[in-house]
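The complex appears here without one of its protein chains, the remainder shown in place.
Order of writing sets the labels: A and B. Residues in every chain begin at 1.
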Amino acid sequence: MTTASRPREPVRRTLHPQDSLAETGAGTVLDQLDMSRNRAVRSLPDGLVCHRILARESRLETLGRGIRCRELVLDGSAIARIEAGSEVGFRLSARACHRLAALPAGLRAGILDLRDCLALEALPPGLSPAFLDLEGCSALTALPDDLILRGGRLNIRDCALIPALPDRGSVAQLDIAGCGRIDRVPEGFRVTSWIDVAGSGLTALPPHLAGIGVRWRDVPVDERIAFRPHELGIAEILGERNAERRRVMLERFGFETFMAAANAEELDADHAPGGERRLLRVALDGDEPLVCVSVGCPSTGRRYFLRVPPTMTTCHQAVAWTAGFDDPADYAPLVET
Amino acid sequence: MPYENLTTFFGRPVEDFQSGMEAWDVTRVVPRLRVEYDSEDTIPSMLGEYAALPAAEATDALVIGYWQGEDTSQEIVEALVSYAGRFPNLRALFLGDIVSEENEISWINQSDLSALWPAFPHLEHVQVRGANGLILGRFEAPRLTTLILESGGLPRRVVQEALAAGAPELRHLELWLGTEDYGGDSTPDDFADLFAGRLFPKLNTLALRDCAYADDLATAVAQASVLERVATLDLSLGNLTDAGAEALLASPGVAKLSRLDLHHHFLTDATMGRLERLGPAVDLSQQQQAEEYGGEIYRSIAVSE
Partner (left out) sequence: MRSAAGPAGSPLDPCVILGVAGDERVEGFGAALARAGLPPARVLDYAGFAEAPERLAALFPEGRGLLRIESPGGDPRIRRALTRLGGAEEDAAGPATRLVPDHAFQRGLAAALRLARRIVPPGVVATHDPDAVALFYDKRACHAAMAAAGVAVPRALPPSGDFEALRTAMRAAGLARVFVKPRFGSGAAGIAALSVSRDGILALSSAELVPGGGGAVLHHSHRLRRHHGAEAVALVDAILARDAHAEQWVPKAAPGGRPCDLRLLVVGGEVAHTVLRTASGPITNLDLGGRRADADGLRALAPPAAWDALREECRRFAGLFPDNLHVAFDVALTASLRRHVVFEANAFGDLIRRVRHQGLDPYEWQVARLPAWIAARRPVGLAA
């Protein structure tokens, strides 16, 4: 019934945590090698040809010479060196490989996922992936001059040291959230779907990107919310039906300004070393009420306005709640619309 | 609405490409990539295998079937884009040939497809099932003639992206609008530019199906100048009643159509009779009866869950 050939039985090997690759000689050919969480193997046999190598959370330290594969997954592994001459045709995923400081030249993978490689200081020349994820690579100081992106995504979220985007290239998605030094998108750099601009140096959407989606740490917003939040109206914020979007609008507009303008009800007030504290409440349509505590910082004297759960009734309780969280922004409303 | 996996696509039979196959005759059969319940294969890994065959370069049509679990189509889309160089002649893509026994239409997790457009500039036929998480992006598709988005609830944002497409060759536009329960929050106003004839100069078939506001939509489209352009108007699978049908009956534009598809509707026999005499070949099959529950009248669209 089929015009195609009968399938060949794929050759797959699975290594359990304590298994070694002892009997696997140089030049072995496999379809899949799954050595996720393996503790015994430090290096792959030279010349291994394997379509899919899965080595998540393994103790693999070096790849071995002349390894050829389509897909290589090293997430959370001990990998420290990927030898020059390794061929990864489709996808290299090495998320959170904290010992990985450099990559070899000539990597041809269409998908390069290096999120949270904290030691990665530079990328090699000659890269032209479709998708490049470098989110959280905080030691990375720049993108290579010759980097060409082929239509997919560039994600450099929270790579705060990177000063600029490549001069040319094309992506569907661009995430520069947290890249405070990036204040422009070169005209030769095209973006076709969306750009995430939260905390970047951009102050307006460049004209050549007109019409694309704007995001603020994953939440679809618009140019006004992202770049001109002072233009938002109280009624507009209160009337926003999407809870996530309203959260961003509030954050961008400023809780304090909003509370003042929305005639917030004062639930409690007291005095602390940083000055006066106030607990304020505004009812929101179709969502739990917005309750914020306003506090002063004893050392800097700056005032902060922090959102707390609506069950809070005193300033003290609210401040204690905020202390339990590294980032009060982690508090997300229970009711999403 | 029961539906089956594709047996043909882009004019040729569809068969599953299986891991380990070492040849494929693209001239006869369109490959479908799908995962089996007990397989370690992923669609990206199967696509890598297929892309390594000589057949890849000549492949003009590709079907992506069932993908497992809670996964979205993101990895599949990224794999397609990554391997785009191996598919220089791809003209037709079906993303989500998934039947309800595999996953309900409103539960299929799609993703951002925007990278597909520049990667496959020769696409003529794009068909997507499921609209959860679906993003089309702002795109140019210079050769696109058919765009079909099947869903149980098509978000207004996606409707807007589809209508903003740079697709000057588009002839067949088919949107399954669905219900608000599953994110279908479009309104007739979203189609103002389309109905006014400002979009898609070559449009021939306008299919706005599975619509939960079919009467309002029919009323809006009945007087629209876009009817001068199209030969087929398809408002099937929705909850059309006599109210919407009256607008269609009163429209000179509708009378001049060659085909009017209204199947799955809540029309009365009398109105059906008048529509049959209107002029176009009209499909009035699957007459539905409204249901009463707790004093409320319900008229369900065909595809929602």
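Before moving on, here are some points about what is shown:
In the analysis below, contacts are C-beta pairs under 8 Å (C-beta built on N, C-alpha and C of every residue); 3 or more make two chains touch, one makes a residue touch a chain.
Owing to the predicted nature of the structure, the values given are computational and were not obtained by experimental measurement.
In the full complex, the chain left out of view touches B. From the options B:N103, B:T219, B:S251 or B:T271, the residue with contact to the chain not on display is B:N103. Checked against the full complex, the candidates B:F10, B:W24 or B:Y66 give a single residue touching the omitted chain, namely B:Y66. One chain is missing from the display, and on subunit B it is touched by residues 1-5, 16, 18, 34, 36-38, 66, 68-71, 99-104, 107, 109, 132, 305.
One rule holds in what follows: only the chains that are shown with their structure count from here on.
Contact residues of subunit B toward subunit A in the complex are 15, 17-25, 28-29, 40-41, 44-45, 48-49, 78-79, 81-84, 112, 114-115, 117-119, 135, 137-139, 157, 164.
Within the complex formed with subunit B, the subunit A residues making contact are 1-10, 12, 31-32, 34, 51-52, 70-71, 89-91, 109-111, 129-131, 150-153, 170-173, 192-194, 211-213, 220.
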